[in-house]
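A protein chain is absent from this complex, but the other protein chains hold their places.
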Amino acid sequence: MNRFSQALKEKDFVVTVELEPPKGTDLEPLVKLASDLAKRVDAVVLADNPRAEARLDPVMAAHKLLRHAEVDVILTLTCRDRNRLALTGQMLAAAAAGVESLLLVSGDFVNLGDHPQAKPVYDLDSVQALQLAAKLSQGQDLAGGEISDPPAFLLGAAFSTQAEPRGAHLMKLKKKLRAGAGFIITLPLPEAAPYAPLRAETGEAKLIAGVTLADPAERERAAALVKELQAAKADGVHLALPAAQAELPAFLNACGL
Amino acid sequence: MIVAKRKPFDEIASAAAPYHRIMVVGCGTCVAVCLTGGEKETGILAAQLDIAAQMAGRDQIFETACVERQCDREFLDELAERSEGCDAMLSLACGAGIQFLAERYPRMPVLAGVDTTMIGVNSAVGVWDEKCRACRSCVLTMTGGYCPLALCPKGQINGPCGGARQGKCETDPERDCVWSLIWSRLEGSGRLENLSAIQEPRDHSIANLPLRQVHPAYQRRYSAHE
Partner (left out) sequence: MNRKYEPKIVALLCTYCTYTAADMAGSMRLQYPSNVRVVKLLCTGKVDVVYLLGAFRAGADAVMVSGCEIGDCHFLEGNLRAKERVEHAKTLLDELGLDARRLEMFHIGASDAPKWAAAVEQMTRRALELGPNPLGQASAAVERTGEELTR
């Protein structure tokens, strides 16, 4: 069993952080940062062309981190850039690289990113991508073809507590859980209040609360939010500093993690 | 109906520039109703092209014709005589009509005067809104009459994505999230259980090749064994 799924089982409060692969080919800074974080977090979540910006493939980045940073990786895959064939290929590649946890999301739309002219794919949606990964774990692809040495993925899904209408979003979240999601990472929470009611909806699955800083001056507010979530017996937090991931160690310090 | 939009004038004028006698061919069906390629628009475009050609000192003649439908062969035949002596046709029909016109007159350069934009509805005078993507596998019974494949940029079939905010789409804060509309209509009519089943990945094999459709009454006529 990998470190992250063990932590989900055994720890009261897991900590993950978001890391983005570089827009370029030098992975050393990412490996260095991940190594610095390795002892302090249960996994790093590798982003997949975050905000629809083209970057180095996260499977390659995951491979490097698993080998050189001694940190567990949750690999994000979006449905935006790949059809079911490519997603199957990426999932198998990830498994071959040693990735055991996937976070499967729709992906920000292309017009929010740096290639707004790109053709968006969305052959599958996030529910169906979870179905695909679950099926691969059972030794089959979506067409029923056999997968030799099948992977054993722990599957994650995303949820936004601020999205309306909430009923529609909860309906989809429940589909994600039925499709095989074992943990949920929320989009950044503005406050701790939405956590408990959501936790009541997610059953067995672990619910990890997203926390971010829009502005470095909010660090104290974010640290207070983490402490509040900890006190409320949340399953864990996921910290993201989209434009400033090098600040993550200091942010962890501020949060007392 | 099919909605189209006239191409930028300069693009049309430069495509037409190499030819001397050009027939601007309108279509009296969908593009006429969306005020893009009917008889009146055919006349307007021919007048514009004529003025521009005269100003540029190009010796060009623009004739006009408007057929009932460019997507029906019998209506294209009536152009046969009139098109003799023309060097090109400029079609204001949708993409289907332009292709059929080119197929009927294979030696004639056929120029596209419009961009076909959507299958849509006439929401108000002069306003059209997209409704359908001709996906060949309709889900509207389930979704309460709003199409998530046409109206969601991501074509989300199992529910809204996490980008929706206050019922608006992440791609454009002015645009309604179709899942918000679907939810409120089904909730209002007590049909939310429509949405409870997971929708399996869509079968795109039915949409990957140009489709030929034969009406059941004509199956025998066109079957391979006859």
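Going in written order, the chains are labelled A and B, and every chain counts its residues from 1.
The rule is short, and it goes like this: a contact is a pair of C-beta atoms (placed from the backbone, for glycine too) under 8 Å apart; a residue touches a chain by one contact, two chains touch by 3 or more.
As the structure is a prediction and not an experimental result, all values here were calculated from the model.
Taking the complete complex into account, the chain left out of view touches B.
Screening B:Met1, B:Ala17, B:Ile44 or B:Cys132 against the full complex identifies B:Ile44 as the residue touching the chain left out. Touching the missing chain, out of B:Asp10, B:Asp59, B:Glu84 or B:Glu174, is residue B:Asp10.
In the full complex, the hidden chain is touched by chain B at residues 8-10, 13, 40, 43-44, 47-52, 54-55.
Here, only the chains that are shown with their structure count from here on.
Rounded to a whole number, the gap between the C-alpha centres of chain A and chain B is 40 angstrom. On chain B, the positions that touch chain A within their shared complex are 153-167, 170-172, 179-180, 182-184, 187, 192, 195-196, 198-202, 204. Interface of chain A with chain B (complex): residues 79-80, 84, 105-106, 108-109, 111-112, 120, 122-128, 131-132, 142, 158-160, 162-165, 167-169, 171-172, 175, 178-179, 187.
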